[in-house]
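For this view, one protein chain was removed and the others were kept in their places.
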Amino acid sequence: MSKRFLYVNRKAPYGTIYALESLEVVLIGAAFEQDVSLAFLDDGVFQLTRGQQTDELGVKNFSPTYKALGDYDVNKIYVERESLEARGLTLDDLLPLTYEDEDDDWAEKDSIKLVSAAELAEIMEAQDVVLSF
Amino acid sequence: MLHTVNKSPLDRNALESCIKHVVQGSAVLLIEDGVYGAMQGTQKSPMVESAMKEVSFYVIGPDLKARGIDESRVIDGIDIIDYNGFVDLVEEYDKTQSWL
Partner (left out) sequence: MALEVNGKSVAVDEEGYLENRDDWDMDIAKAIAKEEGLDMSDSHWEVVNFLREYYDEYQIAPAVRVLTKSIGKKLGKDKGNSKYLYELFPYGPAKQACKIAGLPKPTGCV
């Protein structure tokens, strides 16, 4: 019986290790075939911005790895609307994350769902396990 | 005095507290996650824009780039500098205070 896991991401990338650690745990955890969702709120929405270029800082740009989540069957990615708005961002500022739906002739679909804080609260409530980063 | 801020203003109050404690003629340098404070159109932009009447603001370009913030989204009037420019600022101001 698979459990519902939600990874809650609230930190910006690079300034702290939380974002990268979360991504690694998600990828490792994906091998256990649980029902996995990811939530991005507060500064966590900055993890998904397009156009990150870290070569001048000498740290690894791990943002392309979010695009592999679909391959790992992680395709429920909730982004909080209020958090985007507070940061002057829209969905167009974020990486396009997609997956191929096995039950729909491998049609390519969007993984990101924009949700309100109230909706996200219910999503959190519906989980078996919530992991915070 | 040169003030440096390395925390996102949307996550911590380091920038807000810094702005409350700067005097005219000082400079504020946004580094690391502090660079989110240089963005236009955020909840915290009005606070920065108003502080800019009294003090000069600088932001580290490579830190912006790493985070995918295009220079066109930086508040007008904030100087974008590199890490060499950081060294110049430290030399120019007699003292430095870090807001962590």
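By letter and in written order, the chains are A and B; residue numbering begins at 1 in each of them.
Everything below uses one rule, namely that contacts are C-beta pairs under 8 Å (C-beta built on N, C-alpha and C of every residue); 3 or more make two chains touch, one makes a residue touch a chain.
Note that the coordinates shown come from a computational prediction; the quantities given were computed from them, not determined experimentally.
> Given the contact rule set out at the top, which of the displayed chains would the hidden chain touch in the full complex?
Answer for the hidden chain's contacts among shown chains: A.
> Looking at A:Thr16, A:Gln34 or A:Asn61, which makes contact with the chain not pictured?
Counting the whole complex, the residue in contact with the absent chain is A:Asn61.
> Touching the absent chain in the whole complex: find that residue among A:Asp71, A:Asp101 or A:Glu122.
Answer from the full complex: A:Asp71 touches the omitted chain.
> Which residues does chain A use to touch the chain missing from this display?
24, 27-31, 60-62, 64-65, 67-68, 71-72
Here is the rule we go by: only the chains that are shown with their structure count from here on.
> With chain centres taken as the means of their Cα atoms, state the distance from chain A to chain B in Å.
28
> Under the definition above, what is the set of chain A residues touching chain B in their complex?
10-16, 42-43, 46, 49-54, 56-57, 59, 61, 63, 86-88, 93
> Okay, in this complex, where on chain B does chain A touch?
6-8, 10-11, 32-33, 36, 39-43, 45, 61-63, 65-70, 73, 82
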